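With one protein chain removed, the remaining protein chains of the complex are shown where they sit.
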Amino acid sequence: MIKVGIIGAGRIGKVHTESIQKYVKCAQVKTIADPFLNDDTIAWAKGLGVQNFTKDYKDILNDKEIDAVLICSSTDTHCPISLEAIAAGKHIFCEKPVDPEPKNILKVKEALKGKNIKYQVGFNRRFDHNFMAAKEAVKSGKIGDLNVLKVCSRDPGAPPVSYIKVSGGIFLDMTIHDFDMVRFISGAEVEEIYAMGAVLVDPEIATAGDIDTAVITMKLSNGALAVIDNCRRASYGYDQRVEAFGSLGQVQIGNDTVSTAIISNADGVTKEKPLYFFLERYMQAYAKEITEFFDCIENDKEVPAGIEDGLQSVLIGRAATKSYKGGRPVKMSEMM
Amino acid sequence: MIKVGIIGAGRIGKVHTESIQKYVKCAQVKTIADPFLNDDTIAWAKGLGVQNFTKDYKDILNDKEIDAVLICSSTDTHCPISLEAIAAGKHIFCEKPVDPEPKNILKVKEALKGKNIKYQVGFNRRFDHNFMAAKEAVKSGKIGDLNVLKVCSRDPGAPPVSYIKVSGGIFLDMTIHDFDMVRFISGAEVEEIYAMGAVLVDPEIATAGDIDTAVITMKLSNGALAVIDNCRRASYGYDQRVEAFGSLGQVQIGNDTVSTAIISNADGVTKEKPLYFFLERYMQAYAKEITEFFDCIENDKEVPAGIEDGLQSVLIGRAATKSYKGGRPVKMSEMM
Amino acid sequence: MIKVGIIGAGRIGKVHTESIQKYVKCAQVKTIADPFLNDDTIAWAKGLGVQNFTKDYKDILNDKEIDAVLICSSTDTHCPISLEAIAAGKHIFCEKPVDPEPKNILKVKEALKGKNIKYQVGFNRRFDHNFMAAKEAVKSGKIGDLNVLKVCSRDPGAPPVSYIKVSGGIFLDMTIHDFDMVRFISGAEVEEIYAMGAVLVDPEIATAGDIDTAVITMKLSNGALAVIDNCRRASYGYDQRVEAFGSLGQVQIGNDTVSTAIISNADGVTKEKPLYFFLERYMQAYAKEITEFFDCIENDKEVPAGIEDGLQSVLIGRAATKSYKGGRPVKMSEMM
Partner (left out) sequence: MIKVGIIGAGRIGKVHTESIQKYVKCAQVKTIADPFLNDDTIAWAKGLGVQNFTKDYKDILNDKEIDAVLICSSTDTHCPISLEAIAAGKHIFCEKPVDPEPKNILKVKEALKGKNIKYQVGFNRRFDHNFMAAKEAVKSGKIGDLNVLKVCSRDPGAPPVSYIKVSGGIFLDMTIHDFDMVRFISGAEVEEIYAMGAVLVDPEIATAGDIDTAVITMKLSNGALAVIDNCRRASYGYDQRVEAFGSLGQVQIGNDTVSTAIISNADGVTKEKPLYFFLERYMQAYAKEITEFFDCIENDKEVPAGIEDGLQSVLIGRAATKSYKGGRPVKMSEMM
């Protein structure tokens, strides 16, 4: 039984705790650390069989019984805690982004060298049944050589402007998932990027120095072209689609709905909207992601999303920012 | 050039006239006969290049130049005019139903024996792109042996009760098309039938001695089961669907729409309604039906829907009526 | 914490045990009873936190600590064990069918009178997200008054003929779920039924005295018509659809798939097949069903599928059998 420490019991820390306790047979959460730990969280965690609580994550790192930690704390703490956890010999699951600064991620990468430590980054979409089906269609050769990869990713609504101010910008905060999907589905690297953006949802976002709508084009190392379109608000819910077009055909994946119901009446023929909230849409993906992390530890497999994936997505996000600000295409070779 | 006489210039007579003038290269309407002929009809027909008009259809039958007639007059005249037209040696396209009375249809069938006359009955749905695709999937063996054939057929709205009173009842007026579709798609004959019905649209229809909603099950000569569901009113338009299920799979055909547009918004994801009006839905089918009739004449082919098809659909309609009224399944062998 | 005894640890008993241990916060399985209990089952159950095992279900009934039992044993034991469990004052969840003989179900119904016991019957489809959406659309008035209810229910493959021989026939074994769906979605009772059947999948099924394909029409107490079509084999998977058509519109529900992926290539535009296996399709429904049972106990609510529902579905199944064998429509009033 792998003993686990959860560092950070916010929304995503709770999701992972629940997944481990319910679905992962080979692991058990021993301790939860959170500086803002409150009674509600403790009661909730006890209901799931968690017994130990602390406000100091170092208690987890110092606990010899704990084999693995999940770093679900705020982004600025990801790298420092990662380095400490590596030093303590723990396996690590770290939420994305590892860090907005590539040089910090490189330090983690460096520290991992030669260590027998699993380090997985929280790219949950890699475990979503739809994205997996798209990846599989590309990888298996069903659509032939990839020609054009299109990712459409829209949030149901914009976060508060206060959040946007500290988010690192749309490309590092929101598109980072889509950049990872481009790499995941294409199995290729981004070589060049051009980002066009606009503020169409809320003028306050402009005053915060960010944009809310973007179209980003990329050249990939396998010769294919890729394009992402983002918007911070979609009236009809969380819209997450991919279209991969190749020499032999195309695969498209769409959104999940609560049911398959279709209503026909005088107004038209109406299906349900996409699931509105990302936790609904990706609940199964979160469970699968965490299950696979422990499977990698137990069976000494390579993690499905490692530190290099964490690094690349941040580098691409920064290249997109540079492209948008400079009004010109940016080669990834400029970023290293 | 085949010279054509149109007998009856009502709605359907006009549809056929227009099709011949526009799409049928080997035929030309010479004369239109209608007892209620008016200036509007004449002006409209002249615009299509028709030159001769009469109130008496016998003028057409007596015209030696005319090779073929379309009988689009009221149902009670179909058989008498058919017999006269056969005597005059004309090829005949007759609207459905040929006659509510099988014995009258049998007289026409008898009269046709040994004659080199094409006699086509107006089962337009046989020429619809969707129904043809269903037929083709069954005939080609794509779905294996037919097990269950389902026909859903709903009108957008009920006709006036005055019409219903003289319609011969829902099974002969509305379901007759669906009975023909069962025979057309299955390539088999009906052996036994059971009809359940209700008045759910308009109580006035009950006072007219008819029903407006029905579910009819059938045993076919190839062992398959068939079921039709009918309603005189569908709020979302003219609903015409088929599902043919067999040992290797299933084919389903659905409705046509004005466009493929899908609107996603806070209310859902909405496609267009089916085309509302049967003339819209079947416009191309009417043109194809009439084109094939003249092709059969020109190239001496067998007509795609002949007098036997006209007879069978009426026999089945009458068996359904008998079943509904008697509250019991009826074998087709009882009907002959 | 409600203490639970599982009687019968076959496939469905295991499904429910897992659901309780993982998803039901207010209940815990204390003991599993199964005459064929083996080491694998014990190991599996211990992994879920179950501690006590017995070959004799009476050990469960005699355990004062146990509040509720799940009867997942063979059909012939449902009624006797139900009666004993009622006598022991346990809440009961009983798999369907309660019994093929209405008189036995009536004994259970009688025994429940005046007792403060929850008795739920295992109609899992009532808890499926799709069927619930259909029910909701009808109940909320979205489609107006119900006119025609269509249930299509096809298994991916026929069970062994040895099973069919003791199954009670297709109407009691397979269609019973669909009869329950007709009652559940329509909110009405069946008044009259006519069943047409055929052997089209496997001639061995005929020698076993059963059929494998059926179309069943019904008149409902609210005036609507209903039709079910069944087949024991669908090449493309487990096909479970409903169409409810009413005065204001229609609701249709379809099948679930592994993903939303659509592949376009030279062969066509292809979506995934329906989930093949009923446990896949209804996994969430089983969890929800069992969660609601314990919610009814904890909060003293009316069970969502009670003994009367168990009785009615069996009566309708027997009426269908009678109709099919007699070749005539059967009124439900004949069955009481």
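In this document, chain identifiers A, B and C correspond to the written order of the chains, with residue numbering beginning at 1 in each.
By our rule, a residue touches a chain if its C-beta (ideal position, glycine included) is under 8 Å from a C-beta of that chain, and two chains touch if they have at least 3 such contacts.
Quantities reported herein were computed from a predicted structural model and do not represent experimental measurements.
Enquirer: So which of B:Lys142, B:Lys165 or B:Arg233 would be touching the chain we can't see?
Expert: B:Lys142
Enquirer: Among B:Ile81, B:Cys94, B:Val251 or B:Ile297, which one touches the chain that has been omitted from the display?
Expert: Going through B:Ile81, B:Cys94, B:Val251 or B:Ile297 one by one, B:Val251 is the residue touching the chain not shown.
Enquirer: Touch as defined at the start, partner being the missing chain; which of A:His129, A:Arg233 or A:Lys322 qualifies?
Expert: From the options A:His129, A:Arg233 or A:Lys322, the contact with the absent chain belongs to A:Arg233.
Enquirer: Among B:Thr31, B:Ser73, B:Asn130 or B:Ser186, single out the residue that touches the unshown chain.
Expert: Only one listed residue reaches the unshown chain, and that is B:Asn130.
Enquirer: Of A:Lys150, A:Lys165 or A:Lys322, which residue touches the hidden chain?
Expert: The missing chain is touched by A:Lys150.
Enquirer: Contact with the hidden chain only, please: which subunit A residues?
Expert: 144-145, 147-148, 150, 152, 154, 192, 194, 196-198, 200-201, 213-215, 217-219, 223-227, 229, 231, 233-236, 239, 245, 247-250, 327-329
Enquirer: Name every residue on subunit C in touch with the hidden partner chain.
Expert: Where subunit C meets the chain not shown: residues 234-236, 239, 263-273.
Enquirer: On subunit B, what residues meet the omitted chain?
Expert: Given the touch definition above, subunit B has residues 22, 25, 47, 129-130, 132-134, 137, 142-143, 248-256, 258-266, 272 touching the missing chain.
By definition in this document, only the chains that are shown with their structure count from here on.
Enquirer: Using mean Cα positions as chain centres, tell me which chain lies farthest from subunit B.
Expert: Centre of mass proxy via C-alpha means gives A as farthest from subunit B.
Enquirer: Centroid of subunit A to centroid of subunit C, CA atoms only: how many Å?
Expert: Chain centres of subunit A and subunit C, defined by C-alpha means, are spaced 40 Å apart.
Enquirer: I'd like the Å distance between the centres of subunit B and subunit C, where a centre is the mean of that chain's Cα atoms.
Expert: Chain centroid spacing, subunit B to subunit C, equals 43 Å.
Enquirer: If you look at subunit B, which of its residues touch at least two other chains?
Expert: In subunit B, the residues touching two or more other chains are 235-236, 239.
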